[in-house]
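A single protein chain has been omitted from the complex, and every remaining protein chain is retained in its original position.
Labels for the chains are A, B and C, by order of writing; each one numbers its residues from 1.
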Amino acid sequence: MAEVSNDRAVLLIDCPDQKGLVARVSGLLYAQGANILHADQHQDHELGLFFMRVEWALAGSGNPDALESFRSAFTPLASELNMHWQLHRIQQRPRVTIFCSQYLHCIADLLHRASAGELACEIAVIVSNHREAEKLAAFHNIPFEHIPVTPSTRVEAEARQLALLQSLGIELVILARYMQILTEDFVARYPAAIINVHHSFLPAFIGARPYHAAHARGVKLIGATSHYVTSVLDDGPIIEQDVARISHRDQVEDLIARGRDLERIVLSRAVRWHLEHRILCYGNKTVVFD
Amino acid sequence: MAEVSNDRAVLLIDCPDQKGLVARVSGLLYAQGANILHADQHQDHELGLFFMRVEWALAGSGNPDALESFRSAFTPLASELNMHWQLHRIQQRPRVTIFCSQYLHCIADLLHRASAGELACEIAVIVSNHREAEKLAAFHNIPFEHIPVTPSTRVEAEARQLALLQSLGIELVILARYMQILTEDFVARYPAAIINVHHSFLPAFIGARPYHAAHARGVKLIGATSHYVTSVLDDGPIIEQDVARISHRDQVEDLIARGRDLERIVLSRAVRWHLEHRILCYGNKTVVFD
Amino acid sequence: MAEVSNDRAVLLIDCPDQKGLVARVSGLLYAQGANILHADQHQDHELGLFFMRVEWALAGSGNPDALESFRSAFTPLASELNMHWQLHRIQQRPRVTIFCSQYLHCIADLLHRASAGELACEIAVIVSNHREAEKLAAFHNIPFEHIPVTPSTRVEAEARQLALLQSLGIELVILARYMQILTEDFVARYPAAIINVHHSFLPAFIGARPYHAAHARGVKLIGATSHYVTSVLDDGPIIEQDVARISHRDQVEDLIARGRDLERIVLSRAVRWHLEHRILCYGNKTVVFD
Partner (left out) sequence: MAEVSNDRAVLLIDCPDQKGLVARVSGLLYAQGANILHADQHQDHELGLFFMRVEWALAGSGNPDALESFRSAFTPLASELNMHWQLHRIQQRPRVTIFCSQYLHCIADLLHRASAGELACEIAVIVSNHREAEKLAAFHNIPFEHIPVTPSTRVEAEARQLALLQSLGIELVILARYMQILTEDFVARYPAAIINVHHSFLPAFIGARPYHAAHARGVKLIGATSHYVTSVLDDGPIIEQDVARISHRDQVEDLIARGRDLERIVLSRAVRWHLEHRILCYGNKTVVFD
């Protein structure tokens, strides 16, 4: 979308649906002098829920503390209307880590996109249980932490990872084909803040070796899925999915090669949307204001 | 989208962008007791334009004349803010005609969809310069008018068509592979109210025999485009496009066969969106609130 | 593909892979004076299997009994090489039945395509446990058999269906959203000759109400699958699949509406490929020579 000003705010809301929500929120923004750039809302009539994303230019408001001023004015309204809400300043780029193992296609893609300005974040550290990504990290001047994981050292390894993430103020964990399953405890520390890519069209082919399973089943399309990680394997809220056509000529190796392109695309889209504060989770689903 | 009430209103707005538009429109709706079901807006920052579509339940307002009451209240605001606007009652189904020639795949598809409740309109008459569609019209109990067109009778034929359309109160003309070019005069009578399907991915392959041209050029995807008709051939605002993959194995006949599925889909989507008041034209483009 | 002659033969082969297969089959065809129009083969190196489809013009061979002559010449070779094989004359259009229930979008689409010449078959009868399709059958001049099915009359109903199919020499049964599960006994009578459409991207959402399940899971794409029916529900060899993008805005009703277009397309493609003798089954998979 066209750049109007770089100093922008994003408000994300979810709350019980009721009459007048848009009027009251947009009225408050108008009263605060906000120059709205994008606004999008969604109602789930079945569940009686309301979701909204508003993005506005802070610069145009003539108020250097426009964000805090808005926060003060909005808090009582949000409280009255029983809202969950987040307020972000676009200029404050989230601090991120990427976890990977031996396959580098996803992390190489994310690092290229970040360096090209496609992903608004600070990649504070790359964590891997292998060493394949080390040179790539060095090329991009990003610290690399090699933390091996074995069944017997898993608890200890996760403790090291969590300490590292906490010390760096990490807000988002990206699993770029990280081939270890995180414990429930780890996952609980980053609710709706761990994004994984699974190499199938979920919920088909949950678990290990989905391309082999897809080949065995004889499907005519393969897929990839990016989703938030929850304590149940491959079951978290889906953010993005894509598919590619295959045929009887394609062997498992071909599916794996084709799938790499899908994985890159669905993971990078999910990360970008998350960083741009476009995603709201509710139940086991996502609203993506794209 | 879920049915909350069948008696609903839709407001479509386009106007110069300015602060507070959403606040003022949604504030007015709130004051009128409207139960908003869907709201969507779009800003073109480059051109400084604002577009909005709001859909709300009339039934819940406790006011039998809620629509007219809203109209009265909204008119001065619209005038003040220099708006173009349309107000529709969903229950009032637009009166429509379908024009076709010898190929029946698009009209057969539209008639099936209309009979299955997918298209909210009254098809008042089918007009053709051939007789192939006559039985289909009879099956669906829709009047059929055979109006032959030759270069020498074009003016007279259009006069008959226009008289017929006027007598039936037609609001939308659907060209379902109608193989005659309408005169500028005819087109001027139905601005943004004639939908055509062109069997290429416009602006590639404008004009006659696009599948032959696509085959000659050796493209790897073919397309179809639905658009509003303007006085310049195949140049009107594009509503929807879709493509299908082809290969060197496909001859012109295969492209034509594949293309039929694309034509059906892009035409029926455009018609449905138009009937649901989801489309706004500006310049030579469309905003589709889908 | 371009029409060279309408009197054509198709040979379909599957057999253990070994050196010289293409040479020996094509050598025999050459010796018989066959003018090959299309030839395609596939090797599954993992399973050591060879698949081939050859299509040739009979007319050009100067031999009125060219097909039988080829059959005589080919039989010993096929026997020597341990082949499964089928020999078809394109002019002999398979006799087909369509089964449906209350939803008419798939059957209406198939009937339109058949009448437009897209499907090379004779639709000998339409069978339904409801009466909704009766008028459509009449419009297309196809006999309609109403055979109600209840849990207590299933066996008897299937006996009636099977007797009808046998009396009409039916070679292919198309389940166009037929909402009854066929018994193992029925299925065993038509191996690789019953085509079903399932309204999900199999193997996701097997069983009843897949659109509801897809909505509950929050997927970002919905799909449809056409497959041969086997004794295990929704588990037969997949012929074709396609998907459409959805978003959080789409409710179950929208998924159902979107899905209808997918169902039509994947079912009609599967039927066309089957009728053109382009499909070979092996294990639980298909080779589609398209």
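The definition used in the following text is that a residue touches a chain if its C-beta (ideal position, glycine included) is under 8 Å from a C-beta of that chain, and two chains touch if they have at least 3 such contacts.
As the structure is a prediction and not an experimental result, all values here were calculated from the model.
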| item | value |
| --- | --- |
| Hidden-chain contact residue, picked from the options A:19, A:45 or A:105 | A:105 |
| Sole contact to the chain not displayed, among B:84, B:131 or B:285 | B:285 |
| Residue among B:69, B:180 or B:251 that touches the chain left out of view | B:251 |
| Where the missing chain touches chain C, by residue | 1-2, 4, 19-20, 22-24, 26-27, 29-30, 33-41, 43, 45-46, 245 |
| Absent-chain interface as seen on chain A, which is shown | 1-3, 104-105, 108-109, 112, 116, 118, 135, 139, 249-254, 257, 261, 265 |
| Residues in chain B touching the chain absent from view | 42, 45-46, 201-205, 217-221, 223, 237-243, 247-249, 251, 283-288 |
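Here, only the chains that are shown with their structure count from here on.
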| item | value |
| --- | --- |
| By count of C-beta pairs in contact, the leading pair of chains | A-C |
| Shared interface numbering between chain C and chain B [over half = same, under half = different] | same |
| Distance between chain centroids, defined by C-alpha means - chain B, chain C (Å) | 36 |
| Centre distance in Å when chain A and chain C are each reduced to the mean of their C-alpha atoms | 42 |
| Two or more partner chains touched - positions in chain A | 45-46 |
